[in-house]
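As you look at this complex, bear in mind that one protein chain is not there, while each of the others sits in place.
Take a look at subunit A:
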Amino acid sequence: MASTNYIDLTSDQEFATIFDAKSSTVYALNFWASWAPPCTQMNQVFEELAAKNSALKFIKIEAEKFPDISEEYEIAAVPSFVIVKEGKVVDRVEGANAPELSKTIAKYSKSNSYTTLPAQSSAAVGNGGASPSVAAPPTLSPEEMSARLKELTSSASVMIFIKGTPTAPRCQFSRQLLEILTAQNIRFSSFNILADEEVRQAMKTFSDWPTFPQVYVKGEFVGGLDIVKEMVATGEFQALVPAEKDLKTRMNELIHKAPLMIFIKGSPETPRCGFSK
């Protein structure tokens, strides 16, 4: 059972034979390099995790020996760990972060039970936003799925369904959408459709839209990247989204409103204090 779940890759062909995109096995890939000291420790951690998690397949890949595979998984630095399920990247851990890696592996070690990733929330400008965990049992009936999607799409004023996460988008279209929203200072919540194949497929039917990213505003489907781009250009999108101006922003806008701004008590015509006058 457990003996062959750890592989130190020796060739590209070996990868092609081990890796079965159709199987439901979860693969943990470790991209490392001999010249990066943090990898030594993480390699050990990786090996230990393999011993403890027999349901997953652990593949150790020396990044520079396998540039094609590294490029395929968009490895920018080592060590990097990629979790692949059913041919799709569902998670990543970048850097020598042993607790993070253990936590991530543990997530996928619950074989068969599809613990759906919670909707990840992110505010555009630094304000943290905790999001409600939306867990779901595997295989919902069509009605249950529809209800779940309704809940999900209305869970935030602006709800986006993307490939990857706001900090690690996995597709240039999703990335562009994130850049636009951030530039417009729009607060949003996001859902990573790569982490939940069921929701991914169901959303295509629910939105009657075959591609991602998908954007919902106040529970209504607004469109994909092209449409949002246009709407932002015409100002339509900003008008649609509730003004999320917190105090800091309002103050910031105010003080920049004119070359010289004075904050007085009263108005220029009717000053209400001796000093302002």
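By our rule, a residue touches a chain if its C-beta (ideal position, glycine included) is under 8 Å from a C-beta of that chain, and two chains touch if they have at least 3 such contacts; residues count from 1.
Quick note on the criterion: contacts and distances are computed from a predicted model.
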| item | value |
| --- | --- |
| The complex's invisible chain, by UniProt name, from "V-type proton ATPase subunit", "NAD-dependent epimerase/dehydratase domain-containing protein", "Bola-like protein" or "Ribosome biogenesis regulatory protein" | "Bola-like protein" |
| Contact with the hidden chain (one of A:Glu143, A:Asp208 or A:Glu269) | A:Asp208 |
| Of A:Trp32, A:Phe58 or A:Tyr73, the residue in touch with the unshown chain | A:Tyr73 |
| Residue among A:Lys88, A:Lys107 or A:Lys218 touching the omitted chain | A:Lys88 |
| Touching residue (missing chain; options A:Asp8, A:Glu144, A:Glu179 or A:Glu230) | A:Glu230 |
| Residues from subunit A at the interface with the omitted partner, ascending | 19, 21, 68, 71-74, 82, 84, 87-89, 163, 170-171, 173, 208-211, 222-227, 230-231 |
